[in-house]
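Attaching a single structure in structure tokens format; questions to follow.
A single protein chain has been removed from this complex, and every other one stays in its place.
So that you can tell them apart, the chains are marked A and B in the order they are listed, and the count of residues begins at 1 in each.
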Amino acid sequence: MTFSLLIAQLINGLQTGSVYALVALGYSMVYGIIKLLNFAHGDIIMVGAYMVYYAIASFALPPVVAIILAIGVSTLLGVTVEKVAYTPLRSAPRLSLLITAIGVSFLLENGAQLVFGADQKSMDPLITGSVMFGRVNVSYTAIVTIVVSLIIMILLWFVVNKTKAGKAMRAVSEDMGAAQLMGISLNRTISMTFAIGSALAGIGSVLYLAAYTQASPTMGSMLGIKAFVAAVLGGIGSIPGAMIGGFTIGVLEALVAAAGFSMWKDAAVFLVLIIVLLFKPTGFLGKKMQEKV
Amino acid sequence: MKKTKLSTPVRYTINTVLTIILWALLTLFVSSSGLKGEYYRGILITIGINIILATSLNVVCGYLGQLPLGHAGFMAVGAYAGAIFMKSTPAATLLRAGNHAAVIPYIIIAVLVSAVVAGIFGLLIGIPALRLKGDYLAIITLGFGEIIRVVLTNIDSVLGFKFTYGASGLARIPKFTSLNVIFVFTVICLFLIHVFMKSRHGRAVLSIRDNEIAAESVGINTTFYKTAAFVFSAMLAGIAGCLYAGYIGSLYPSTFKFMKSIEILVMVVLGGMGSMLGSVISAIVLTALPELLRSFSDYRMVVYSLALVLMMLFRPKGLMGTYDFSMGNTIEKIINRIRGGRRKADTADTGKEVQG
Partner (left out) sequence: MSNVLKCEHLRVVFGGLAAVSDFNIEVNENEIVGLIGPNGAGKTTVFNLLTGVYTPTSGVITLCEKDLAGMSTVARNHEGIARTFQNIRLFKDMSVLDNVMNSFNTRMHYSIAEALLRLPRYWKEEKAAKKRALDLLKVFNMQDQADEIAGNLPYGSQRRLEIIRALATSPKLLLLDEPAAGMNPAETENLMETIGKIRDSFHIAILLIEHDMSLVMGICEKITVLNFGEVIAQGTPEEIQKNPVVIEAYLGKRRD
């Protein structure tokens, strides 16, 4: 393998990785605040992708409108799922909540199959063209994807650390009861978290479509699981962790594929997850938790 | 007044007799259904496989209180192990010649091989996975399940010879899973789970579910029992896989996707985690219902997932909660009620006499 090919693969990896990172942030934020592995998160991306597809391919709306639509619908869907399925179970055992999330995920997947059809929907690329850096050919899609996700992550970091809403979110994730006593509205803060996470998923769906130009009912499932792996890898609940995790998974996949083992890509991702969970269960940047006796 | 207590031998006899009656009824039902008999036989065999899958997952999910998402992986390992073994035997020729009795030893060995291989995988996965809890255990078992599937798909290219036949599928497996075979093994699996749970080992497993810290404080070796329950559950899933291979005749790795694990989980959750009866009932209903309502098959998974969410929201303990059925106890209750009723009638009579 030539050096320039390796660089090209690395950039590919960073591109996929930044989509993983955006989706991982949604998992991480939700987990941080209500300790729920939100299985339905990946499927929100799927719905977002269908929105972009229909807006552009069926209604010929301008891409900007399609993108706004995708983000809007994703956000609305995320918050609705939270209100309808998760809020009633807030004091239920964690296992019930997890099973509910799995149920919602399957409901979205199978619902989409009924509504949108089981076949893949292909569309024209959103962004075309590429640029040469030395001997490495880099597509504009890759550049846009990486730049957009970096900007969003910086914005998110700012929101979480510097704004009042962000402080409320951190307070709730630290100690729900105490935050409530300090006058923080639990419902609003949790909904806010779901809204931000789902909006990120919406953006992720646009970037995903830009790269793969296909939407299918099950596209969210593997993407979601890998993004979750990224979140765990980076240390669940941590924003920089989700970014590092996402890029790691993306680059790993690209390298495994470049080495000629693209069939083993999924296995490699899970193997890394297993190794990390066993030797550092809190991921790269996660915090340790212990049950009080 | 002394209550009637059925002795253990009496209980065992009752259950054996009822099991034989059930077998006779099912056989009669299939053989008297004429042309549709073959179709019913297929449904009954699928029900049996699903009962084993659901009750085996219930061991870890309901009794141990952990949520593994890779059950289909163990089923796959068992299915491939059993199928590859069966293909190496003269079973196919014997079956074609109609010599069913001669196949029995091969079936028994195949089931044992599947159980052992799935058990070994259960041990290899359980030891690391059970160090984690809750969501982490769920995701790590999901990961292992997916790895098993990827390996089954691609192993031939590494080995350099045809072993699992990858995505193109392992075909021409001797179809040894008859109604009798599935009936016998379903009964055996249910019996094994029952006797495991009604022992010091089963109590230890339940105590870990109820409170792990307290279980440790009374000296329960939690690591051992978690692993034991996990391996036991994997072995039973392996048996289900083996019987599935012998029913369907050809295996594809894509059958054992994450989706399959969730389907089994749905059965356990709807039936009530921790209730063997619940798992059995929901395995029967969720297998038979879609077959009977063929025209709704597009909606099957939607209904499954909706049922799962609604169950969690409105009846989180499932259909049966943790209630478990015992034929002996039920008969005891009936006898006591009848005797109690008679006794009451007696005292009422004597009451009248005194007044008179």
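Quick note on the criterion: contacts are C-beta pairs under 8 Å (C-beta built on N, C-alpha and C of every residue); 3 or more make two chains touch, one makes a residue touch a chain.
These numbers come from a predicted model, not from an experiment.
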Residue in contact with the excluded chain [from B:57, B:95, B:111 or B:204]: B:204
Of B:20, B:124, B:214 or B:338, the residue in touch with the unshown chain: B:214
Selected from B:27, B:89, B:178 or B:322 as touching the chain missing from the view: B:322
Contacting the left-out chain in the complete assembly, out of B:76, B:228 or B:267: B:228
Residues in chain B touching the chain absent from view: 192, 195-196, 199-204, 206-207, 209-211, 213-222, 228, 232, 274, 322
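By definition in this document, only the chains that are shown with their structure count from here on.
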Centroid distance [mean C-alpha coordinates] between chain B and chain A, Å: 35
Touching residues on chain A, where the partner in the complex is chain B: 31, 35-37, 85, 88-89, 92-100, 102-107, 109-111, 113-114, 221, 225, 228-229, 232, 263-264, 266-267, 270-271, 273-274, 277-278, 281, 291, 293
Residue ranges of chain B in contact with chain A within the complex: 65, 67, 128, 131-132, 134-136, 138-140, 142-144, 146-147, 150-151, 153-154, 157, 213, 258, 262, 265, 269, 273, 298-299, 301-302, 304-306, 308-309, 312-313, 316
